[in-house]
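Missing here: one protein chain of the complex. Every other protein chain is in place.
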Amino acid sequence: MKKLAMIPILLILSGCNLRVLDPKSQTASDQAFLIYLSFGIMMFVVLVVALLFITFTVKYRETEKNRHDIPKHEEGNRTLEIIWTVFPIILLIGLAVPTVMITYDVSYIGASSDDNALHVNVTGEQFRWTFEYENGEKTHKTLVLPKDREVIFHLTSKDVIHSFWVPKLAGKIDVLPGEETRLKVTPEETGTYQGKCAEYCGTLHADMRFETKVIKQAEFQTWLSKK
Amino acid sequence: MEINLFGKLILLPTDVIAAWVLMIITGPLVLYWLTKKRAWPVIWDYATSTHHRKIGTVYIIFSILFFFRAGVDALFIRLQLITPENQFWVFQGDKYNEIFTTHGTMMIFFVATPLLIGLMNVAVPLQIGANDLAFPYLNLVSVYLFVTGGMIFFAAFFFNAAPNAGWTAYAPLSTSTFTAGPNNNYYILGLQVSGLGTIFAAINMLVTILRLRAPGLKLTRMPLFPWASLITSFLILVAFPVLAIALLLLQFDRQFGSQFFMGELGHPVYWQHLFWIFGHPEVYILALPAFGIFSDIISAFSRKNVFGYTSMVAALALIGLLGLMVWAHHMFTVGLGPFANTFFAITTMMIAIPTGIKVFNWLFTMRKGVIRIQTPMLFALGFIPTFVMGGVTGVMLASAAADMQYHDTYFVVAHFHYVIIGSTVLGSFAGIYYWYPKITGKMLDDKLGKWHFWLFLIGFHLTFFPQHLAGLNGMPRRVYDYTWEDGVFVYNFISSIGAFMMGASMLIVLWNVYKTHRKKEENAGADPWDGRTLEWSVPSPSPEHPFEKMPVISRRDPLWWAKLEKKELPHTENHRASPVSVKTVQPMFLSVALTIMSFGFIYGWIWMQILGGAAALASFVIRAFNDERKPAYEREEMDNEQ
Partner (left out) sequence: MSSKTMSKDLYGDKRMGFFIYLFVEAIMFSTLFATYIIYTPPQMGLYPGELFKLHTVVLASVFLLSSSGTLMIAEKGLDRKNARMILTGLLITFTFGATFMYFEVDEFYKFISEGHTVAKNNFLASYFVLVGLHASHVLFGLGWMIVLLIQRKLLPFNLFAEKHRIFNYYWHFVDIIWVLIVIIVYTPYLF
């Protein structure tokens, strides 16, 4: 019964609070911005097409009157064709430029800007995660991070490919065997966020989850030293 | 199901047992029904004939069969996901993984691709005034390879060994270290055999289009479906060999101890490169022929020529070309670095430009026309908005940084179902309704066709639109379970309802076919749709070698202008030799040989590999001494001596 009662609540929640569009870090906000931007541009395209589509299908439907008409032969129209070639190019440039900028921004390239960055080693294996902090402490189910401090993840896998994903903090980064991938992120709000494996990795792929707790820096220090 | 027998725990795969039981019951019934209907001579005719229409029909029938099979898989997937923490039948964990792998692989390789090749087989020779495909014998071999590959893959489930590494078979999960057992060997061998058939079909199609066109039918006067087939064939020739080698390397990893794709010594990402160098062009292999079908249908049912023909052809070529250099957009999250990522993001976005040109050209083909809304046109009309929605999410996905959020979530699942169902499946349905009279001489019922369309289209949007939102809310793909807290229940629930609507619509198709063939109706005539292209100038169903007197073509849409001017198409004596047809059982023999060899490799039985391999080679020798052209060449020699 309790579960049934939750249905309407979940309905409302799910409508306006999609995780990817509710970013809690700069990285995720950048990505959400790109999503909104591309969605906006694309909605414009959809509208234009829909408008033409509806107009033409309604206006030129076969009726009793035009049943035997022979439409005029029409090879094409240079001007129109140029318009619908050039216009999308402009729209796409409008999307491509921010895409390039943000892709460079969110990718980890070499040195960290922040000496104070926290380094976390993440190891994926079938079917659990291991998070190892700088002092050698390890956790599995929960990843605890300090607020407002840059975190650099060093990820590697013991077996197959996994993918590390905390939707509210950043996009995915694959976790490969025999190779280290990196991801940087700075959480900006405290809270508990879902984390998942996003690359199909075998029987219990669906259960390869973890919780991400972002807490205040002071609390984080005590938590880390207590462990 | 678990049974405790004398203190031993036995695991029974109830789904497999159910399938066996179902087959044992229905199998004899079907055989009895076929015997009673005296269908065996017809079946034998279709199994041994090299006539392009019959081969095309076999392609279509088997693809539809596989479509039902993979569709049932999809329904099981949706039943398992209908509520959070659900336990439907056996479909959790590995069984779920098997079922989505089967669904994906089968839909791509054994439904979408062969369905389009089947339609090409039926329509392309007639549209370009060719008497048959250039190599009729090879054509029969191709269809046998497809059916053999499909059946090998199909059989896996009955031996409780369905592949379970996803249709992309990402290594190292797909190597024997992590998925032991024969399961993924079925994937490798099934695709290898059918892939070879696809390559042969493409060679056949290319030579036919380049060399067998009617006099005067320049490439620039060809309808757009042959054009799309031409470019698609080229893409197949580039993409499928790469897949063949990738599968070969994977097979070495699985069976002979090499480590190409293993973590320590090899490169797991190399598999992804190879797979997507094949896989992305494959997407266009599926989409372009559908574009061609829609171009022809929209033009015919608007009673107007295609708007901007030249740019339509250029757009097809450009999409094909760009499609070869965008593969890494499937790999934005593997850490290729921002330079590679942005490069592939931009090439991907560029594809939107020619695609946009096509969409606007279709719209302007309809403008000022007379739009007759019958079933094929209805599918074409449904295609435009559906495909545009899939296309725009494609551009969203191309945006590399944003894709890191979408990647491997239900957003991607929604996107590719929008494009593939939107183009390929709707296109194939449209094509089947459109050319059905040319295949059988009968028209499918228009009213039932419309019911099929609306139920399918509404079901489709119900199924896949919510999946965008589920993906944005953090639901990864390929999970058999989710929790209440994930907040994706409603989307999944709606999705499952939609899936059953799509399933129901397919029953209407069956009913429609049954109803059409039950009546002893008179022939639909050569030109039931008031068509514009050459295929409507020959009788329905199309006879063998229909163009013994060749039509002479002087412009596009020749039939239309001939009808307007109330004249016959001008004819000439055949200007070149026609391909030689033959009735042969040799491909059947090859198919048996390859089946034996494949099972040898799947289970590692060396004697079977040798037996099957030797038999397959023997079929080459048999063929070498039984060339169907021998009598014709002998006659020619005698004629020339006189």
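Here the chain labels run A and B in written order, and each chain numbers its own residues starting at 1.
Basically, a contact is a pair of C-beta atoms (placed from the backbone, for glycine too) under 8 Å apart; a residue touches a chain by one contact, two chains touch by 3 or more.
Bear in mind the structure is a predicted one, so any value in this text is a computation, not a measurement.
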| Neighbouring displayed chains - absent chain, whole complex | B
| remark: In the whole complex, of B:218, B:515, B:549 or B:629, the residue touching the missing chain would be B:629
| Contacting the left-out chain in the complete assembly, out of B:219, B:265, B:585 or B:610 | B:265
| field | Identified contact with the non-displayed chain, of B:22, B:42 or B:577 | value | B:577
| Hidden partner interface residues of chain B, rising order | 134-135, 138, 199, 203-204, 206-207, 210-212, 237-238, 240-242, 244-246, 248-249, 252, 256-260, 265-267, 270, 274, 573-574, 576-580, 617, 621, 624-625, 627, 629-630, 632-637, 639-640
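Operating definition for what follows: only the chains that are shown with their structure count from here on.
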| query | Okay, in this complex, where on chain A does chain B touch? | reply | 3, 6-7, 10-11, 13-14, 17-21, 28, 30-32, 34-35, 38-39, 41-43, 45-46, 49-50, 52-53, 56-57, 60-62, 66-67, 69-77, 80-81, 84-85, 88-89, 92, 95-96, 99-100, 102-107, 109, 126, 157, 159-161, 163, 165, 167, 170-174, 176-179, 181-182, 194, 196-207
| said: Show me the residue ranges of chain B that touch chain A in the complex, using the header's touch definition. | reply: 93-94, 97, 166, 170, 172-173, 178-179, 262-265, 268-269, 302-305, 307-311, 333-335, 337-338, 341-342, 345-346, 349-350, 352-353, 356-357, 359-361, 363-364, 366-373, 381, 384-385, 388-389, 392-393, 395-396, 398-409, 469, 471-474, 476-482, 484-491, 564
